[in-house]
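Dropping the structure in here first, questions after.
With one protein chain held back, the other chains of the complex are shown just where they sit.
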Amino acid sequence: MKLYICANGFTEDQLDQAKHCIEKLRIGHECSLPEELGRKLFNASYVPDFAPEEADLIISLGGDGALLAAARVAIAAERPLIGINSGRLGYLCAMSFDDIDRFDEIIAARRIRKVHLLELSLDGRHAYALNDIIVAKHNFGKTVDLKVAIEGYRDMDIRGDGIIICTPVGSTAYNLSAGGPELDYDADVFALTPICAHNRDTHCRIVSGDKAVSVSVNHESALIYADGELIGETSNSAGIARSDKMLELYF
Amino acid sequence: MKLYICANGFTEDQLDQAKHCIEKLRIGHECSLPEELGRKLFNASYVPDFAPEEADLIISLGGDGALLAAARVAIAAERPLIGINSGRLGYLCAMSFDDIDRFDEIIAARRIRKVHLLELSLDGRHAYALNDIIVAKHNFGKTVDLKVAIEGYRDMDIRGDGIIICTPVGSTAYNLSAGGPELDYDADVFALTPICAHNRDTHCRIVSGDKAVSVSVNHESALIYADGELIGETSNSAGIARSDKMLELYF
Amino acid sequence: MKLYICANGFTEDQLDQAKHCIEKLRIGHECSLPEELGRKLFNASYVPDFAPEEADLIISLGGDGALLAAARVAIAAERPLIGINSGRLGYLCAMSFDDIDRFDEIIAARRIRKVHLLELSLDGRHAYALNDIIVAKHNFGKTVDLKVAIEGYRDMDIRGDGIIICTPVGSTAYNLSAGGPELDYDADVFALTPICAHNRDTHCRIVSGDKAVSVSVNHESALIYADGELIGETSNSAGIARSDKMLELYF
Partner (left out) sequence: MKLYICANGFTEDQLDQAKHCIEKLRIGHECSLPEELGRKLFNASYVPDFAPEEADLIISLGGDGALLAAARVAIAAERPLIGINSGRLGYLCAMSFDDIDRFDEIIAARRIRKVHLLELSLDGRHAYALNDIIVAKHNFGKTVDLKVAIEGYRDMDIRGDGIIICTPVGSTAYNLSAGGPELDYDADVFALTPICAHNRDTHCRIVSGDKAVSVSVNHESALIYADGELIGETSNSAGIARSDKMLELYF
């Protein structure tokens, strides 16, 4: 099997753990790493053996943060993804470092969920999210003033920190902290959850998965994040809808 | 058209208004009323002209409370329902008393939503709900201790006031007050919303419309309400799922 | 020392535990029990040796529910109170059944908090609360419509389940479940916390301990509870303020 292995945010200890893990995987599998990771872990002149598109499986080493970063690789390459958890938060990871000897067995069991993604359209660019898209204020010294529309119909205004649009997979992450509900993996919906709105005539909305959402900025500008990564800034509007692309995720 | 007209909770003023409304409807339609209402409005020996099952349409005069009561009649008779609103809360009503002269026109437009109902199974009995089913403590001097399962899998425990299971139509009623989200009319889901839970490891859950929920009582007993009507008491468990029956509701 | 010992809601097991506990306390102390408890625990013709007013200390056996009931006795008799916890919730109890052999030592340490009480005025009657006073709907098939005033000034309307007025001691009980904050024991305030209000222009209010609150009923009637005990029903209004009485509570 051809494995493309991603990891991020590692301390010295974690790098050792990752190295150990990759050595185990190399027994019986072809492995390729992003150039930067390979140079950090193996040698300064490391060159990837193959690109993600040529892999059978993308692997994320780390916690949920690492998995969200690896998901960007898996989505672009249209390859399945498995998370191997080292960290303290691993809702999205199918297995942990301690199970590494059972890797082949776990892969063979094929416990895969084909999950919907959100697609962000921002000034002609596109980005994808497994967990959530956030339209937020610049920092904690400000607020944003947003207008949210569903299928073109004005739904609510939010003056406060911003809004989360999340998938079922992402519903137990930031959405839950902001007071949103947990969404059943099977439910064909996503959640629009205001973040600390100062206007009280607002609340979480659950919309059908086939609805298109737009978030417009009433004053100044807002920042837009997909799966925790800053995508851009807008003083205009961002479109969010279910993507045609899906991700195969081991669970 | 044969109209079966329900109303409830009327003051002297409201009875006058209802009478006026019914007199308008009688011009061009056959009307029948529940015996008790007919006797209160017309004469002490009033007998309904026909049963709800023989009507073309069930009419609710009043606010959302009246409509929920009329829905029980409409569901049992498997007839469509329209709410004519007099009161201060009328989310569920398609028109108001002031529009009564446009009744035929509104009916002809057939703006109808075929909505899912919840079915409660309690000790062999069945009840239906358009808005919500509530499993709650007896009174505000007590709490209940509930165990909630989805498709047989233990999902959460609730120690507090109780739980709301609501449909999209009912999501803006009690569910919203208890911190639950508004559900898109088109979304094939319902919400499980804890009411003032003292244990913090609990939150609202959105489940697919095809999932069966059971609520069990861990200590003593709980009361069960469907659309605000007390159905019974249990120290055992109640089953809640989407009904095969649907209701045609004008909006 | 003269001990007046209260207990409630006991199962067979708990009665045995209470009996064991009382037998320990009788070594070196004079003990008296409420007639009903004495008859249940000892013999059918039990007569209390002395009234609560003659005791040096009131003892509650059980959890927080038992302590709230015993507090009514301690407040009326103006005697200090200690809770000996058997149950699963014992925030208010200073010691547990397992510590019974250290009872004299714990009493000698005199870790006592002199805590404020709430006083309810309802149609000329008065009741006291250590934890909270609740003005609530009759049952979960209804709502109440309340008007809250602070020092005579209209503060907010609540259409929903009701309102909690709680002391710092009571803030971690029902108040927390309803979304209210924890109040520092030293803070000279109480909290007014709406319970599942449907109108969104409402939120928890923290008021100075010297303010008088009144809760009026806009439609029909509401039930009033002090420390979980039903005090009465009103279609008019209830007054709540800090009592001149205080309770000495071991912690």
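Some notes on this structure:
Note that the chains are named A, B and C in the order they appear, and that numbering of residues resets to 1 at the start of each chain.
Here is the rule we go by: a contact is a pair of C-beta atoms (placed from the backbone, for glycine too) under 8 Å apart; a residue touches a chain by one contact, two chains touch by 3 or more.
Keep in mind that this is a model prediction, so the values were computed, not measured.
Note that of A:Ala51, A:Ala76, A:Ala109 or A:Leu230, the residue touching the chain absent from this view is A:Leu230. Checked against the hidden chain, the listed residues A:Arg102, A:His198 or A:Lys245 yield one contact partner: A:His198. Only one residue in the set C:Leu15, C:Ile100, C:Ala149 or C:Ile206 touches the chain that does not appear here, and it is C:Ile206.
Residues 200-201, 203 are the ones on subunit B that touch the missing chain.
Think of the hidden chain as still there; on subunit A it touches residues 134, 136-137, 139-142, 160-162, 173-174, 176-179, 195-198, 223, 225, 228-230. Within the complete assembly, residues 150, 171, 176, 179-184, 186-189, 191, 193, 203-208, 211 of subunit C touch the chain that is not shown.
In the analysis below, only the chains that are shown with their structure count from here on.
Counting every residue number used by either copy at the subunit B-subunit C contact, over half are found in both chains. With centres defined as mean CA coordinates, subunit B is found 39 Å away from subunit A.
The mean-CA centres of subunit A and subunit C are about 49 angstrom from one another, to the nearest whole unit. Subunit B and subunit C have centres, each the mean of its CA atoms, that are 37 Å apart.
Shown for subunit A are the residues that touch two or more other chains, namely 203.
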